[in-house]
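Removed: one protein chain of the complex. Kept in place: all other protein chains.
Entry: subunit A
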Amino acid sequence: MTHSTTDWDALAHRARWQRQARTAAITLFLVAVSIPIILPYFWMVMIAFTARTGGAEADTLWTACAVLVPITIGYAVAYQMLSGRARLAAAGLALALAIALLFVFLGDALHVNNFRFLVNPNVVEELRGKATAGAQFPWVWSAFFNSLVLATVQMLIVVAVSTMAAYYLSRFHFMGRAAFLQSLLILQAFPAITLVIPIFLIVYWVGLLNTLTAPILVITTLELPFFIFIMKGFFDAVPWDTEMSALTDGATRRQAFRMVVLPQVTTGMIAIGVFAFIKGWEEYVFVTGLRTGNSYWVMSTYLYYVREDVMGVDYGLVAAVSVMYVLPSLILYLFAQKYLTQMTLGGVKG
């Protein structure tokens, strides 16, 4: 018992110091590993706004990196230290600073000419002439609209079906429930691409080939097992008691579900909705696989053929299309970030 000789101040000081050192080390490590991931995106954006016919200037890219990387790291550090509204302010400040500095250093190089495809329906043809596959190219907005329909409809089906199925799986005991749950997981073990040919045949027989409905149904079906499983986790986390309480309070089972259970799993619904949307937005395999000509275009196929056709001629156009392609999912991620991070916890807090 050396109770009077303990130097509490020294111990506290050491603990504080260690905590700070650890946080700093982790932050540094994360920033370091994320640079190779973020850099291509910076370049993509920079190429889209600077490249002129013929290709991108390496100098511009390095200059841009010299501006953007420090700002990003600075923002990451600020994000760690700030909270709430201050974070938002920091983000705005970083963005403004980045744009301002880019203008200062690269002023003349910046232009929006690469985005002319947004207003000109025939960009590719102008570039390569009518002889190419580009002769059948649609206007980008038609592909964009199709992608939007595909992703949205698919998302709505996924959210509705997996919410109801997961509720049932979580709450009711029926024959074959355990087997059903196991098969949900086993389904995930097969790479979807192995199914392309059989699915093509089914779609052909059903008569849905070359329609948007086909990829919507196929992607939805393939994704449902996983999302049902995720949603079941959310429902499992909702205490039985609140539901029983609602029933005794006078609600029907359906009312209890709608008024008491559903509001407790909205986080999960938003999370799987975002993932389903992005899955549909980026889908390539089953949109190219289930059409025989150029019957419909979505963003992924559009980008693919633009790259095929004009690569080497106009990097800037490819990069600009890429920026447009990335933007919606990026915005969605930013808004839903809060919910997505909760998904891994598999539950909700009151």
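Please note the rule applied: a contact is a pair of C-beta atoms (placed from the backbone, for glycine too) under 8 Å apart; a residue touches a chain by one contact, two chains touch by 3 or more; residues count from 1.
Here, contacts and distances are computed from a predicted model.
Asker: Out of "Sugar ABC transporter ATP-binding protein", "Chemotaxis protein CheA", "Stage V sporulation protein D" or "dihydrouracil dehydrogenase (NAD(+))", which one is the UniProt protein name for the chain not included here?
Answerer: The record for the missing subunit names the protein "Sugar ABC transporter ATP-binding protein".
Asker: Looking beyond the chains shown, say which of A:90, A:246 or A:276 touches the absent one.
Answerer: A:246
Asker: Please give every residue of subunit A in contact with the chain that is not shown.
Answerer: 239, 241-242, 244-252, 255, 259-260, 263-264, 348-350
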